[in-house]
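Note sheet for the following structure.
Excerpt of the complex: some chains, original placement.
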Amino acid sequence: MFPKNAWYVACTPDEIEGKPLGRQVCGEKIVFYRGQGGKVAAVEDFCPHRGAPLSLGFVRDGNLVCGYHGLEMGCEGKTISMPGQRVRGFPCIRSYMVEERYGFIWVWPGDQALADPAAIHHLEWADNPEWAYGGGLYHINCDYRLMVDNLMDLTHETYVHASSIGQKEIDEAPVTTRVEGEQVVTSRFMENIMPPPFWKAALRGNGLADNLPVDRWQICRFNAPSHVMIEVGVAHAGKGGYHADAAHKASSIVVDFITPETETSHWYFWGMARSFKPQDAELTNMIREGQGKIFGEDREMLELQQQNILRHPERRLLMLNIDAGGVQSRRIIDAWLAREQPQPQPQEVAA
Amino acid sequence: MFPKNAWYVACTPDEIEGKPLGRQVCGEKIVFYRGQGGKVAAVEDFCPHRGAPLSLGFVRDGNLVCGYHGLEMGCEGKTISMPGQRVRGFPCIRSYMVEERYGFIWVWPGDQALADPAAIHHLEWADNPEWAYGGGLYHINCDYRLMVDNLMDLTHETYVHASSIGQKEIDEAPVTTRVEGEQVVTSRFMENIMPPPFWKAALRGNGLADNLPVDRWQICRFNAPSHVMIEVGVAHAGKGGYHADAAHKASSIVVDFITPETETSHWYFWGMARSFKPQDAELTNMIREGQGKIFGEDREMLELQQQNILRHPERRLLMLNIDAGGVQSRRIIDAWLAREQPQPQPQEVAA
């Protein structure tokens, strides 16, 4: 169950560089490509001629050409031409609103009449030279909501990521969850603790001592349909923690776009945006590599959790205080899902 | 949906060299082997003792021996012997008419009473020292009819095989389709064009200049149930084209036997028969290698086309003029299928 009337991250620009990309989003098989003037476009990955996947074709003069028999498809889903054919009567295929923004390609897989690019999740750090971003993409075989749960409850870092960002103090620190309109915020603050390996490296990367106690914070923000941005960081202890001056801390935003593929699989776009040493490409690579390894550790756990849940659909899972972030996020998802249900017609009054 | 009362290519002699071969044809699990006197035989791949696959056994004195407990099976599907057992009451398994001809093993998977070896598709070039043949086998995960469509509409060469046999002039040239009894013929002639890379190499292989304009032809012939023979060639322009003297042309027959395995998979026996330099084994290998690479290019397209069609069974595909070869071929297949339906009994006249 996923809302379809929503903006999801579909891919990154490098994935449609020079050739179309076929990808399933929210159950829709879609081909993404650069159309006229380099503008991104997306249509059904189904040639109206014989059902071939258009994603195996190529782009010529801004139009998608089927790689089987040369049908030329327009970005509106209407056939433009085909060698030796009159195409006026050809059936149309679906086209999808897409938008390139903040370094991502966004798609609206649902009712196209409702798509408003102004509703795309705003990223204040993107397109800002004082920030740097590095990230990657994983395909995960579980319901996207299990990933939302995962990211809205970081106590799992202590266990799943014990050798990098995990530390005992995380699950000892109290967690606070609050709902602000359609945003869920779960936060945790730890004071005067030793930084774990990942943060030691980040402190060094920022030219700071890594052998001093720090104050550490994690502020997870869920936005529908399934975006989780996490402010994370450490500051030398006693310098103001989250509010410390930039000279005393290493901080960043963990960026998570979780795009459903099917009911039990999703595309996980992960990354990190940081405001220290933004020009340092080597540091960006080092962080991406470390983060990629860390996020890979979640995969086996999530995929086997999914299998367990499918085996026991009757079992109610626990909803503890640490799960509040995921629970509240699912409530917002459920509200979005409810809005997509057909509205019941008002009943006529019996005479 | 495939006719079962038909001769299909099951395998090539090298595949049953020294050991039995298990292969599914038209939904039937069959074991092929050399029986008495080297004559090919085929029975169900199911030992009547405990259901073991007979194809894991071996041939002894022309009889198939089960590799599990030594039951000896005759080519009629009747158990001959088993160590320490009386086998008279053992249940029979199905046997299949098989025939070795033209370098292929042919099988009739349907009603054995109807099998007539005289009906095997005649190959005029086979067993002829003036011709050479080279070919291979691919397993393809799609309905065999999608492969028939593919081969009866060569406009796809322009797109799928752009670097070898494709060229823009193919889909610019008009195509003609005619039905001659139970044969469908689709032909296309191109005049005064430059040969694409594959044909340049064939011209050189035949000792002809490869930098001159040529006339090119493609004549596809479908015969039920699913054989497609394609006369292809180029002649130096103005020398008579298809009818040019052998000294001015390089021509051959693309040989395609398409044998259904299941409803959505088939065995694709592809090859090329040529009448120039038939003794040149190196040339045979070069052509086979080039052709194998070309035919491998169709696989991804066909398999993803199949998936798209399975996702959207309600969609009607287009039937354009270029599709006429496939459309007419399917009509003949449909007629064969109709003949296999149980005949309705004449209704008694009500008194």
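As written, the chain order gives the labels A and B, with residue 1 at the start of each chain.
Here is the rule we go by: a residue touches a chain if its C-beta (ideal position, glycine included) is under 8 Å from a C-beta of that chain, and two chains touch if they have at least 3 such contacts.
Predicted, not measured: the structure shown is a model, and the values here were computed from it.
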* Structure fact -> Assembly check, 2 identical chains modelled here, expected copies in whole complex 3
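Just so it is clear, only the chains that are shown with their structure count from here on.
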* Averaged-CA centre spacing for the pair chain B and chain A, given as whole angstrom -> 47
* To do: Within their complex, state which residues of chain A touch chain B.
  => 29, 45-46, 48-53, 56-57, 65-70, 82-85, 90-91
* Structure fact -> Per the touch rule above, chain B residues touching chain A in the complex are 149, 153, 155-156, 158-160, 171-172, 174, 300-301, 304-305, 308-309, 311-312, 315, 317-318, 320-323
